[in-house]
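Structure first, then comments.
The complex appears here minus one protein chain, its other protein chains still in place.
Per-chain residue numbering starts at 1, and chain names A and B are given in the order in which the chains are listed.
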Amino acid sequence: MAHKWGMAVDLDTCTGCGACVTACHAENNIPTVGPEQAARGRAMHWLRVERYWEGDFPDVRLKFRPVMCQQCDAAPCEPVCPTYASHHTDEGLNAQVYNRCIGTRYCANACPYNVRFFDFFNPQWPKPLHLQLNPDVSVREVGVMEKCTFCVQRIHAAAIDAKAEKRELKDGDIKPACVQSCSAKAMVFGDLNDPESEVSRLSRSPRGGKLLEDVGTLPKVTYLERQTQV
Amino acid sequence: MSEASSRKMSDDLLRPLLETSWRFYALVAFLGSIVLMGLCTWAYQMYMGFGMTGINNPIFWAFYITNFVFWIGISHAGTLISAILRLVNAGWRRPVTRCAEVITAFALMIGAMFPIIHLGRPWLFFWLMPYPSNRLIWPNFRSPLVWDFFAITTYLTGSVLFLVLPMIPDFALVRDRTTGLRHRIYGMLALGWQGTPKQWHRLESAMSIMAIAIIPVAVSVHTIVSFDFSMAPVPMWHSTMFGPYFVAGAIFSGIAGLIIAMAALRKFLHLEQYLHPVHFQNLGKLLLLMSLLWGYFVFAERLTVWYGNESAEIAVLRVTQTGSFAPLYWTMVVVNFVIPVSILSIKRLRTIAGCVVASFGVLVGMWLERFLIVVPSLGHKYLPYSWGHYRPRPVELLITASTFAAMCLLYTLFAKFVPIISIWELKVGEQEPHETAQERSARVLGEAHP
Partner (left out) sequence: MSAVYALYSSPDAAQRAVNGLYAAGIAEADVIVMSGEPFEAQPFAHRDSATWLWYIACLGGSIGLAFSTWLTRMTELAWPLQTGNMPIVAWWPNMIVMFELTMLGAILATVLTLFVTAKLPGRLPRLYDPEVTNGKILVGVENPPAAALPALERALTAGGAAELKRS
């Protein structure tokens, strides 16, 4: 059976350290836009950690929610792209094809999670920072949309390795950059079509829920948090 | 009509073509420079990167899409006046049809520029067209933007043809009145028109069919433009009412644009004898009707949102009614509804000046309405962590201003080279009321047939 990649994020474990965000930037050649552009709302964090304060001092609680592209099975960003730059792959990922994107930005408007980003300018990496670029990931030019891909380059690399070694992919073979760098081990990635995989197990957890489930996008990221009795 | 008055009509309506004053050149120079500035600004935006605009995350559409919807809306003037009034045989439409159809053609051309201007990579806009490429790739027909492409292409083709076909007999008139190079050019444009009954008959049949065909196309065009919004799960965009709402708003702004254009033509081309106050009063009544209809749609939409109390939609409603967009929103209500209804429902105020004042208000209000549909919703989607603000930057303001100048420029140039009032249609309207062909034949041949 084909793979269906999904993730699970444990909000009770997440400390909000932001290592996942940094790792994502490093792995996917995401530029930093500078303070002025960030103040105008153009920061490009494919994965962001949302921080919420609940309650009043001294009974304040802090909650962190890492939000990345939910790779929705009924993604509203896909049918609206006029050039098929945003479409669904056989393995359940929402593909963003930079070469095909003409920058209408309709997909970003349609996305309820606001996880799609636009290249407002050509990214700059002043020397010697250009040496840090990941050769497995393209550098996007001005005018195209980009977003979290579940580190599809790592998925492909692991699949190629497995094929070369004439074996099947095992659960845990593939770790996107965020999953790999999470200090609290709060993020899990795997095959939802494999009922034994950890991510499948967690997606069935009673602590599990989806973000904006009622919008009907069928997201594939399960957020685990303690449900309080009200 | 008598020969003298027919000749005078031709003289009056051809005078703008045959006589040019320095004011024309000054106006063209002024408008042309603004348009040129707009083009340079666009080139600057393409060169420096789309970041020169005020667009940000999450407000990815703002001024350019507002302008797009606004201009496509203005283009509904021609269809309503020309096609619908032609089909119901309303005689008062005759001096007005070409003014209106010209607005449609040019507003469409200007509006159709904006989907290209707002692209991140505008040089690849042709990927929206279904051409057989070497790589065998096609556009996505499920995307409302591709529907836009087909709708606007069809409507533009239809409108331009609807405009150009009745121009042929008038080109023949100009051909016969001019000499030299003008004679040759207008002769080519007249396509060898002779004016035989067969040609007239074919032309009128074609116009009837086009009138019937263009009305559903016009309705579909602005409905499809509204689908750009209603197909996305964005609070206060995903409304089933957007189709009719946008079409009503389009006709509303179209009539306002037409009133202003007609008033300007009447004043500057001295067409007082052909564009009478009654024309403005009739259009003013239509404007009043559309204002009431617009108010009805806005009320129905907002009542539904308010009553439904869905939290994401309420956030958007609140930010427009009482929040940061409130000044714009209430200005829109005043200039779109309060002022036009007040002016146009009182007969003494429904003069040419009154209609023009109301129309200017409506143009401002309808532009604001488009803006208030696009930006507040995008700034306040489902996740409050990602809400944002928008402020336009100079490139957007300059390009917007230059499109208004472009419209005026194109209109001025058109009125210089083509009679802005359809001369032959006006003459048909002046023909004495007649019996049926059989009765007339019996009368004329009375001597031969007892």
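Keep this in mind: contacts are C-beta pairs under 8 Å (C-beta built on N, C-alpha and C of every residue); 3 or more make two chains touch, one makes a residue touch a chain.
Worth saying up front: this structure is predicted, and the values here are computed from it rather than measured.
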| item | value |
| --- | --- |
| Among B:Pro16, B:Gly73, B:Pro95 or B:Gly158, residue touching the chain not depicted | B:Gly158 |
| Contacting the left-out chain in the complete assembly, out of B:Leu18, B:Leu303 or B:Val428 | B:Val428 |
| Touch with the omitted chain, as defined above, among B:Thr53, B:Ser75, B:Thr97 or B:Ser220 | B:Ser220 |
| Candidate in contact with the missing chain, chosen from B:Leu18, B:Ala90 or B:Ile209 | B:Ile209 |
| Touch list for chain B against the chain that is not drawn | 3, 6-7, 10, 130, 136-143, 146-147, 150-151, 153-154, 157-158, 161, 165, 168-169, 172-173, 175-177, 187-188, 191-206, 209-210, 213-214, 216-217, 220, 224, 227, 424, 427-428, 431, 434-437, 440-441, 444-445, 448 |
| Touch residues of chain A, complete complex, unshown partner | 73-81, 84, 86-89, 218 |
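In the analysis below, only the chains that are shown with their structure count from here on.
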| item | value |
| --- | --- |
| Distance from the mean Cα position of chain B to that of chain A, given in whole angstrom | 44 |
| Residues of chain A that touch chain B when the two form their complex | 37, 40-43, 50, 52, 67, 76, 79-84, 100-106, 108-110, 112-114, 117-122, 142-145, 212, 215-217 |
| Chain B residues within the chain A interface of the complex | 48-51, 54-61, 115, 118-122, 124-125, 127-128, 137, 139-140, 142-146, 149, 228, 231-234, 378, 381-383, 385-386, 388-389 |
